[in-house]
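A single protein chain has been omitted from the complex, and every remaining protein chain is retained in its original position.
Chain nomenclature is as follows: A, B and C, assigned in order of appearance, with residue numbering initiated at 1 for each chain independently.
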Amino acid sequence: MKRLNFDVDVIDCEGGEGVDLDILRQKLEADQAHVVKAVCVVHNETSTGVTSDIGEVRQVLGIDLLLPTRHHQIVTYQSIEASKHAKSTRGYFDWGEYIKCYKSGSYWPYTPSVQLLYGLRASLDLILKVEGLENVIARHSRLAEATRQAVIAWGLTVCAKEPKWHSTVVTGVVVPPWLNSNDVIKVAWKKYNLSLGIGLGKVAGKVFRIGHLGYVDELQLLGALAGVELALTDVGYPVTLGSGVAAAQAILSRQTPSIASRL
Amino acid sequence: MKRLNFDVDVIDCEGGEGVDLDILRQKLEADQAHVVKAVCVVHNETSTGVTSDIGEVRQVLGIDLLLPTRHHQIVTYQSIEASKHAKSTRGYFDWGEYIKCYKSGSYWPYTPSVQLLYGLRASLDLILKVEGLENVIARHSRLAEATRQAVIAWGLTVCAKEPKWHSTVVTGVVVPPWLNSNDVIKVAWKKYNLSLGIGLGKVAGKVFRIGHLGYVDELQLLGALAGVELALTDVGYPVTLGSGVAAAQAILSRQTPSIASRL
Amino acid sequence: MKRLNFDVDVIDCEGGEGVDLDILRQKLEADQAHVVKAVCVVHNETSTGVTSDIGEVRQVLGIDLLLPTRHHQIVTYQSIEASKHAKSTRGYFDWGEYIKCYKSGSYWPYTPSVQLLYGLRASLDLILKVEGLENVIARHSRLAEATRQAVIAWGLTVCAKEPKWHSTVVTGVVVPPWLNSNDVIKVAWKKYNLSLGIGLGKVAGKVFRIGHLGYVDELQLLGALAGVELALTDVGYPVTLGSGVAAAQAILSRQTPSIASRL
Partner (left out) sequence: MKRLNFDVDVIDCEGGEGVDLDILRQKLEADQAHVVKAVCVVHNETSTGVTSDIGEVRQVLGIDLLLPTRHHQIVTYQSIEASKHAKSTRGYFDWGEYIKCYKSGSYWPYTPSVQLLYGLRASLDLILKVEGLENVIARHSRLAEATRQAVIAWGLTVCAKEPKWHSTVVTGVVVPPWLNSNDVIKVAWKKYNLSLGIGLGKVAGKVFRIGHLGYVDELQLLGALAGVELALTDVGYPVTLGSGVAAAQAILSRQTPSIASRL
């Protein structure tokens, strides 16, 4: 007979805002009895395009940012120690079994999803061998900046309230009150084969989202921005065709490097 | 011992021009002895973006446009009859073997390229079942028109000399004499992951080509046009960023219908 | 502040045995206070090839087998009601969000794994449209029976202790005490490209497993059985080559129907 028993303390915030480090610090300082066992934060909130700085969160927690020395060492020593004494009932997610199998060379205690592992392998090759990790990060940063410039050219507003919270993987776009963002999304999908994200929860109907994450390049983004312009035109929002594309092109023309493998 | 023996009479023309129906008519009228057994014309010349009207060619030849009654009946009765008396040595392309197999239900006298047949099947489903043949044709026409408007907005010239020769599948673009079209192609490929076609033969270095054939939609084309603008900028051709995209968007905004399956 | 709190009562059993209905009945009858909220049983234990009859478990629980009236109705009315009053912290697995989205026609509250859904769609088409559900079930039953006959022909033992526990998707094979089942598995993999399952936990080293689940047909199974014979020979177990294959062929020769789509 085993017993599971834990409490969850949720800190609420506004859409468009990231982790409030002051509240977090305050809660932790108040925890003299060390009741708090874990802190869980959203790194990148995809529903609004808000990123929180995990490095700063770790500083508040008093944890040094330990760089992994080998690629598989993504679970820290402390958490493995903690898991040895944890009383929760676990099966698939019991690290002990994985560590045992890893040592014996058979790697997986249970049947893994082989297809997903092959996909992961291929994706990692694209990132690490073909494009290069630094280039991937720079590309995401460049595409995000180009997207935000397009949003400004359209006279619309980025959802993330401060630059420190700008996500490099998705941009939330706030529409004027008289416009339903779902109408923009609908026409983009139905006429232009463009899949924009909907606003969720508090920003439903007020926000649409442009994803620029993963295996997406400059021209795919510019095509998507051109599609947003067409959709905005169709729903009656006054936008100059090509204006957001041109603003984004100005960024990309300056920042896009030659593709390493084609020099 | 078999003997093959035939003559080929080639009618030359300028790049940018299609079939000259007058010369064709003249040659055929001069052929009182019915020496000519076959007329071979290029329907769509991909190296320049020039299309010839096959219906008009058939009228010059005096052949009615026989609509096939069943999808496999793409070989006319006359040509099957002619093949029975042909003296050429044939193997893989001997229709007789195919007709025999077709009747017996085994379809192929020799091993077909199964992968290509599956690909063909999937493509035909996309054309006939998913999008619809009429929609496919209209889309090609719309994308070609949008591309030509972008070319004009850039201050460049379409290679096909007359509208009747405009291809709906590829547009050849003539650059000014001081610019080498291969430089545009090179930077498009090396920086923007955009594969433009080179000019071939007489138009080498003078023309680059934008393909808008097959499974390509409005936003992919607009992305490609944005990429041409970036490449032109990089090689020093004075183009206003977003100008060609906007000209193409104006066409597409008016002409793009809702996607049938998403209504 | 939310609190999670529940107890788990695990009923242990031997490898090779299924659910003990008597113990289950006894536990439930002793629960006068209705403390038990859920009963969780393994339908098919893949580590031993043991299946438990869920219909009989439901009878012990006093639950009628409610046939779903529509394909998506796989969550019972009772469990949806229960979820409304549950106090656990939930996100991705909160049915309420799914039901809300399902009604609005947008189907998914959060980003689904689109690739897995496409894969599921294709698999369901293969099962329901191409082969037919009844045919799929009959094939699994036929392949399992053929495998067990091969095991007997080799002089080895099926792990599942009674016929009522025979799994149709995987067969555990017990090797003699002087043989390490992992050696059979190793040579099958290293020489014959055959992936057999290892014995887990209590049956480690004593059992290897032959999977006959999913998109596998008669000849693939016979090839695998031929591979087991080669591997057994290599590790010194005395097996007559072809003996298990012949025993399985005898079953398959009688039971294999013509493929519906090729009649």
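One rule holds for everything that comes next: contacts are C-beta pairs under 8 Å (C-beta built on N, C-alpha and C of every residue); 3 or more make two chains touch, one makes a residue touch a chain.
This structure is a prediction, so every number in the text was calculated from the model and none was measured.
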Touching the hidden chain in the complete assembly: which of C:V50, C:L143, C:A160 or C:A226 does that? C:A226
Out of C:G96, C:G119 or C:G242, the sole contact with the unshown chain comes from C:G242
Which residues does chain C use to touch the chain missing from this display? 189-194, 217-224, 226-227, 229-230, 233-234, 240-243, 245-246, 249-250, 252-253, 256-259, 262-263
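Rule of thumb we're sticking to: only the chains that are shown with their structure count from here on.
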What angle, rounded to the nearest 5°, describes the rotation that places the Cα atoms of chain B on chain C? 180
When the C-alpha atoms of chain A and chain B are each averaged to a single point, how far apart are the two points in Å? 43
Cα centroid separation, chain B vs chain C, in Å, comes to 53
So chain C residues touching two or more other chains come to none
